[in-house]
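One protein chain omitted, others in place.
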Amino acid sequence: METCTTAQIVQPGGPVELRQMPLPDIEPGSILLKTLYSEVCGTDCHLLHGKLEGVPYPLIPGHVSVGEIAIARGVVRDVDGIPFEVGDKVAFLDVHETCGTCWYCAVAKATTRCPARRVYGITYGADDGLLGGWSKFIYLKPGVRLLRLPENVSPLTYIAGGCGMPTAFHAIERAGIQLGDTVAIQGSGPVGLNSVIFAQLAGAARVIVTGSPSLRLELASRYGADEVIDFAHTCAEERVSRVRQLTGGRGADVTIEACGNPDAITEGMEMTRDAGRYVVVGQYTDNGPAQVNPHLHINRKHLDVRGCWGCDFSHIYRGLSLMSRWGHHFDWQAMITKTYGLADAAQALEDVAQLKVIKAVINPSLDGG
Amino acid sequence: METCTTAQIVQPGGPVELRQMPLPDIEPGSILLKTLYSEVCGTDCHLLHGKLEGVPYPLIPGHVSVGEIAIARGVVRDVDGIPFEVGDKVAFLDVHETCGTCWYCAVAKATTRCPARRVYGITYGADDGLLGGWSKFIYLKPGVRLLRLPENVSPLTYIAGGCGMPTAFHAIERAGIQLGDTVAIQGSGPVGLNSVIFAQLAGAARVIVTGSPSLRLELASRYGADEVIDFAHTCAEERVSRVRQLTGGRGADVTIEACGNPDAITEGMEMTRDAGRYVVVGQYTDNGPAQVNPHLHINRKHLDVRGCWGCDFSHIYRGLSLMSRWGHHFDWQAMITKTYGLADAAQALEDVAQLKVIKAVINPSLDGG
Amino acid sequence: METCTTAQIVQPGGPVELRQMPLPDIEPGSILLKTLYSEVCGTDCHLLHGKLEGVPYPLIPGHVSVGEIAIARGVVRDVDGIPFEVGDKVAFLDVHETCGTCWYCAVAKATTRCPARRVYGITYGADDGLLGGWSKFIYLKPGVRLLRLPENVSPLTYIAGGCGMPTAFHAIERAGIQLGDTVAIQGSGPVGLNSVIFAQLAGAARVIVTGSPSLRLELASRYGADEVIDFAHTCAEERVSRVRQLTGGRGADVTIEACGNPDAITEGMEMTRDAGRYVVVGQYTDNGPAQVNPHLHINRKHLDVRGCWGCDFSHIYRGLSLMSRWGHHFDWQAMITKTYGLADAAQALEDVAQLKVIKAVINPSLDGG
Partner (left out) sequence: METCTTAQIVQPGGPVELRQMPLPDIEPGSILLKTLYSEVCGTDCHLLHGKLEGVPYPLIPGHVSVGEIAIARGVVRDVDGIPFEVGDKVAFLDVHETCGTCWYCAVAKATTRCPARRVYGITYGADDGLLGGWSKFIYLKPGVRLLRLPENVSPLTYIAGGCGMPTAFHAIERAGIQLGDTVAIQGSGPVGLNSVIFAQLAGAARVIVTGSPSLRLELASRYGADEVIDFAHTCAEERVSRVRQLTGGRGADVTIEACGNPDAITEGMEMTRDAGRYVVVGQYTDNGPAQVNPHLHINRKHLDVRGCWGCDFSHIYRGLSLMSRWGHHFDWQAMITKTYGLADAAQALEDVAQLKVIKAVINPSLDGG
């Protein structure tokens, strides 16, 4: 156990290579996690193509992972104060070093905008250590927050939720869904699909999904979407018109943008009723501007538009509680189309980019050793 | 008292003419109001140029007015159940026939989007009767809501607040200002100036105004704006930069758009801190689209954008309470640059359009008779 | 069809008698409804014993009912503007004449405290007409709000929800449940059981019910309560202790009081975590004071206590949407233990009072004719 296999994006544009890394010294308060699964997220495709700023290549991707505690130095406790032990299956919060003392943390209480916030697999490079999930082991620095998996949430179920789970959770929290609302969701990727689930758990009486391809829309229906509208067979006007037709001509009470296309913004605003709420959560990279008419789309509509960035510990904690409660009803694992070894990470990225899979998962045990 | 002089916009594009109208029969539950003052609002300039849809010309403008009860048929009561009497000085809510039973009223509780809502001086034409304020008398149909002027709020003070008072009040209510916030206001017209006042009463510790011309900015300063930035001497980038400089590099906690220019939208978003609130209240007519980058301006900023349309009875009632309480501190009348007779209504419109005045007021007693 | 059989509470203390009433003239805008079912509510027991003030006896009880339109004079429309027709199955809002213009309606926007509000079967007496549900026909005065039953919500399902449905809905709305919360519910009557359902639909990850008898607790479990605690086998201290044990020692995030016993108040506060929310909805009649320690139970706990009175149209509308959406999952009809004819109304009241039934329903067709 002296070196460790990792898959790394060597530089913007690739390639993705297997590289051996030394196992680190374990500081007091830190943990070495044996990776069970790590996620391949749409963001990892952006990382491959160098679309995010300030990323230190070479990089071990994988910002949401689940593993088993291999080594623990000192006592690390969960949020209830109960110590973790070797062998515990845990999920970890990709986001950490939120400082608690800056203006955003202490005055605005908007911790996802804390400048000190760091993310495993994105803002740390391989030179910083085993700080990404596409690796046989992950080094959890002191202060990284862990969650114990409930007995009825398997590691595979948790990773199926992946990064989309807390992201969608946060978006639905921002949406302020009222019991009985109609919720439209733009996009049927992992964030959109998790939003289908959480919208219902937040009280939506009807869920409408616009997206593609049919593989994803079928899963949206299985998760309880009352109506799915395929991007492939409709134009924006038809989609807006269909949502209005289903809602007495008014539009959805709440619309969740989870597709990343700037053109979706105007469409989403028109899809939402006057005095409704529109949550923008899918625009994680800069794909250029949208044309918005501030009179028609915002002022006269009396619309609430709510951007939603990142997530915090509460979103993972609360989302996991609901996975535990509703796992028999909503089959999160159905999102996983394919599991890949570290050696197949490049293929995984390509399959995600081409929408061949809904969710791709890295399982380092497939690589042997 | 058999006929009544009115000023009417005859058709889109004008002219504005004095016309005699017969005094109406007074239905049970209705009131004939002797007009003391009526307002000339920016919206009236739009009406002159035919910029609003569905307006029935010829039109008696004047959607906010204050008057004295000349005739009352039956008992009309205020919100506390106390009957109005002949001679009472009253303000009236321009907006009425909000139905209370449609989906927007009863389910969404978003009454300013009620389709049955009608507005004196805008959605009624002269053929409907004396239903606008630029007239010696105004006919208050049954159900039109009245407010008794507090003793320490003179008719002139009330009309100085005018339409901008409840509009700004509503915008500030939507803004959810927290005690100690920094508030930036885009625009120094009546809505902007009333926002300077209400932002402070809602707890702002600092108010920054961008606007022009200097006449208005000077009044903003008198009303307590800590910093005013003149459109005439700055570009958007400089204004954003100045607001950030004043706020530790972050931007305002809350920005109120009250200028009507679509280009203000992006500027306003950049002027607002991450996780702040941006209220769009000034885009009352369609002046075309704005280019918004949904990644930079909404999603990553975790921004709340809140459209704000119209007002309801509570905004006038509550705003009037504050005018009564703070009238000694904030000199609302200072907004009135000039008072015009009905015969000078066309001139008033022109002076408003050319920003020669801050607030123009119609006083029908100046016409004699 | 010239007279109509009704069951009336003749005076405080009873008896309950069948009485014939003439069928009324149908005013324009009003409807004669053939009663399919009407509810026997705990409030009706209070009415029998004269526990409510200002009730005009003799009284036709029945404040929540469902029926079929027998006669309609003029056009009555639903909230979407679609006219009702003879033969339509409709639920009606027991509460009406909320004025829309008083201080509570127009300024406070707290319509359930509107002084003009009237309730069928409670604030109208038999001398006012067929204004209660324990009758072959119900006269719906102009302005009484109707809801069309969705196709997949049968009249029996709707009446099973009964008065407890919108009451619980309102309580859950007041509770502000966050996704993943633990919710404790005090009481397992119709309001408690509907709260079990709506708490889950509002995002609770865990529901704990304290109540009795076992018939009701078993239904609570069927509805998804994770833990039920029987009043019969526990003292207050044990119940508080059990809830804390299930919540890491902290108590429930939200507690809903739905049992009507003043002693429940302190117990409920202790059952709730610090900085949690406690909704008091079950104290519909005056059963005397509770002893609350303001330091321990309110101030130091940083507790939110929220009274909840009545309901409005939105609660029925939204609740009905959820009944339609989740009727396959939550079997509302299981609450109905027994159905009675009008002639058996006295027996129904007694069975309710003695907790022999969960929900008793009046079906006037059982009386023949």
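As written, the chain order gives the labels A, B and C, with residue 1 at the start of each chain.
Here is the rule we use: contacts are C-beta pairs under 8 Å (C-beta built on N, C-alpha and C of every residue); 3 or more make two chains touch, one makes a residue touch a chain.
Here the structure is a predicted model, which means the values were calculated and not measured.
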Contact with the hidden chain (one of C:I60, C:V119 or C:V305): C:V305
Omitted-chain contact residue, chosen from A:K34, A:R145, A:R206 or A:R325: A:R145
From B:F198, B:Y278, B:W309 or B:W332, residue that would touch the chain that is not displayed: B:F198
Residue touching the undisplayed chain, where the options are C:V86, C:L215, C:C235 or C:A275: C:A275
Candidates A:C102, A:L156, A:A236 or A:L296 - the one touching the absent chain: A:C102
Interface with the unshown chain - residue positions in chain A: 79-81, 100-103, 106-107, 109, 145, 312-314, 317-318
Positions on chain B where the hidden chain makes contact: 80, 169, 172-173, 178-181, 198, 201-203, 205-206, 248, 317-319, 321-322, 324-325
Where the missing chain touches chain C, by residue: 103-104, 108, 110, 112-113, 248, 250, 253, 257, 262, 265, 273-275, 280-310
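In the analysis below, only the chains that are shown with their structure count from here on.
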Interchain centroid distance [CA atoms averaged], chain A/chain B, Å: 44
Centre-of-Cα separation between chain C and chain A, whole angstrom: 41
Residues of chain B engaged with two or more neighbouring chains: 103
